[in-house]
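Only a single protein chain was left out; the remaining protein chains are all shown in position.
Per-chain residue numbering starts at 1, and chain names A, B and C are given in the order in which the chains are listed.
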Amino acid sequence: MALEELYREVILDHYRNPRHKGRLPGAHFHAEGQNPSCGDEFSLDLAVEDGVIVQVATQGQGCSISQASGSMMADIIKGKTVDQVEEITTKFKLMMDIEEGENPVDPARPGAVLGDLEALQGVRKFPVRIKCADLPWATLADALEEAKAAQ
Amino acid sequence: MALEELYREVILDHYRNPRHKGRLPGAHFHAEGQNPSCGDEFSLDLAVEDGVIVQVATQGQGCSISQASGSMMADIIKGKTVDQVEEITTKFKLMMDIEEGENPVDPARPGAVLGDLEALQGVRKFPVRIKCADLPWATLADALEEAKAAQ
Amino acid sequence: MNHVRADFPILDRKVNGKRLAYLDSAATTQKPIQVIEAVDDYYRRYNSNVHRGAHTLADEATVAYEGARAKVARFIGAAADELVFTRGTTSSLNMVAYGWGLNRLSPGDRILLTVMEHHANIVPWQLIARHTGAELVYLELTDDYRVDLTNLDRVVDERIKIISMSGMSNVTGAIGSVAELVEVARQIGAVSIVDAAQSVPHLPTDVSTLGADLVAFSAHKMLGPTGIGALWGRREILEEMEPAEGGGEMISDVGLYESKWAPVPHKFEAGTPPIAQAIGFGAAVDYLDKVGMSELRKHEIEITQYALDRLAEVPDLKIVGPQDVAVRGGTVSFELGDVHPHDVATILDQEGVAVRAGHHCAKPLMRYLRVPATARASFYLYTVEEDIDQMVTGLYRARELFGLA
Partner (left out) sequence: MNHVRADFPILDRKVNGKRLAYLDSAATTQKPIQVIEAVDDYYRRYNSNVHRGAHTLADEATVAYEGARAKVARFIGAAADELVFTRGTTSSLNMVAYGWGLNRLSPGDRILLTVMEHHANIVPWQLIARHTGAELVYLELTDDYRVDLTNLDRVVDERIKIISMSGMSNVTGAIGSVAELVEVARQIGAVSIVDAAQSVPHLPTDVSTLGADLVAFSAHKMLGPTGIGALWGRREILEEMEPAEGGGEMISDVGLYESKWAPVPHKFEAGTPPIAQAIGFGAAVDYLDKVGMSELRKHEIEITQYALDRLAEVPDLKIVGPQDVAVRGGTVSFELGDVHPHDVATILDQEGVAVRAGHHCAKPLMRYLRVPATARASFYLYTVEEDIDQMVTGLYRARELFGLA
């Protein structure tokens, strides 16, 4: 049961057909993330214009969870403002219980606005895999830090 | 009981009044021994003429057993030939069960020829202290090795 | 070998509601009660610091500690005073790198490794190379995952001062080419070192015929406790080596500005040693002696053959390692179609099967093989066919979940 919830079709689809894959030749911001404990890797290029993420490209290697999470993330942040992206990040982390520890998920179902990403909720039953789902988001945070510093 | 056998009067006497104490200005051979596990020290000067130990001097610092053993040793080896001294060493080690492991003491009572040294038999009931009694003899072996190499 | 399982309490455990199939012995083995109780008994009955003691407990602890040294030494055909207790293979190799390499290597000298080494046999040499100006040189592999010895003369010359090699790969299971490389070392006067973390636990080992100068291994990979390992060395080498750490127990005298070292092996054992762990290590080799290392090897060959046969049935599964059980141990890495090894491990875990996934601390090897990660099942004397069957069932489940069926 739990496994079926973890490996939903939409996750396998993003894993096998990652969106926005590649490098962005004229990227403004770049960050790389690594999960030393399992070896998963994720890299992110962002082009930001007037506070809006106009282009995204990702590369990675790793399990279905980390790669699907990255692909979905790329999908959802493209075209959003940096502020909106930060809000999404918060909602995502809330949904995944990341750093929220004992807190229950927001009663307002933050997942609802996350589209495909909501499929990652199944990961919550596999605490060791949460860091897989989080890898692209940690990388995104690094890139956004760069972006904000550049402002 | 065992303690009384360990700390016999003759041992305490040698401990408190070590014979042949000091350095030998014109010594032919010199060796120093140390028991790193307890810090006991023993040093030995020998003057050897025509294969006979004509002079002995010892210095040391340590427990009653190691110092008494050294004093008694100095007493007994003085005036003996190197060969005789090696025989005495063998008998002493036999008496103390040193390196003989499981072997019983020689039925011929090797201790009988060892004079005062026989008093050290009480140490055999205190296996950790045997290395104390052995320290001067190990030092003697080093000095004799030198002596034989010089021949 | 089935009879040994009763000695391992953990094997009765259920994981995720399923029978535990522990297939992660290359990472660390499980412990028999004989080992657990030896440690327990020490703490309950005669716990004390060793060596400097003039009381009964200290004496009992010292006798047990030194007795364990004698047992572990005998287990590999060595003399007790050539056996240094360390914190594990990693510490043993670092001890050699710092104690020998740091003091004797100069710019232009070379250290020969193979690309199948574990990080523990790479990173210390990188550190020493940086300190001394020496260079690292690597042997590559054959198509069958073994060390490629065909062009040795292209790489080997007198500049090589150290050859350090794995006795068995913890990724592919391939047995190293120790005899051949030891001979090369002999010819050019280099020091030969075996990372035996995976070989001493699984292959009968006799250092008196092996020919190597130094051999490093870990207790926790051979039924023993965590926190302890060993470094065996030929006496002359150990005497030449400088101690890596300074402190109590390793000295014969300490002055304010200078000190003298204690004789080998104590020179390398600074500070309070892992006493309980040494005693447990002794109990572990007692256990292995009782089983018999040739019996153990025979069992591992059988179970590995069974595993290779069963895994061959699974579609899309590729073994990363030799197929011939004669040249390999019971550590089997594999890939399953495009299912990531981490996902394989998660799915198997739901079936009670414990395998490891990732780079297995051998990133250079993974890059060389162009495999980002593998799933790895590894066996020991307590592994039975049922464990393998359970894994294969799990692998079919993975295929199903990933739509490969």
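In this text, contacts are C-beta pairs under 8 Å (C-beta built on N, C-alpha and C of every residue); 3 or more make two chains touch, one makes a residue touch a chain.
This structure is a prediction, so every number in the text was calculated from the model and none was measured.
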Full-assembly contacts of the left-out chain, visible side only, are chains A, B, C
Of C:Met1, C:Ile36 or C:Ile188, the residue touching the omitted chain is C:Ile36
For subunit C, residues touching the missing partner are 9-10, 13, 15-16, 20, 22, 24, 27-28, 30-31, 35-36, 39-40, 43-49, 52-58, 87-91, 93-94, 97-98, 115, 118-120, 122-124, 126-127, 136, 138, 218, 220, 225-228, 243-251, 253-259, 270-277, 342, 345-346, 348-349, 353-358, 360-361, 363-364, 367
In the full complex, subunit A touches the hidden chain through residues 34, 36-38, 127-128
Had the left-out chain been drawn, it would touch subunit B at residues 2-4, 6-7, 12, 15-16, 37-40, 61-65, 67, 126, 129, 132
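By our rule, only the chains that are shown with their structure count from here on.
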Per mean C-alpha coordinates, the chain lying farthest from subunit C is B
Per the C-alpha centroid definition, the whole-Å distance linking subunit A and subunit C comes out as 38
The distance between the C-alpha centres of subunit A and subunit B, rounded to whole Å, is 79
Where subunit A touches two or more other chains simultaneously, the residues are none
Listed in rising order, subunit C residues that touch 2 or more other chains are none
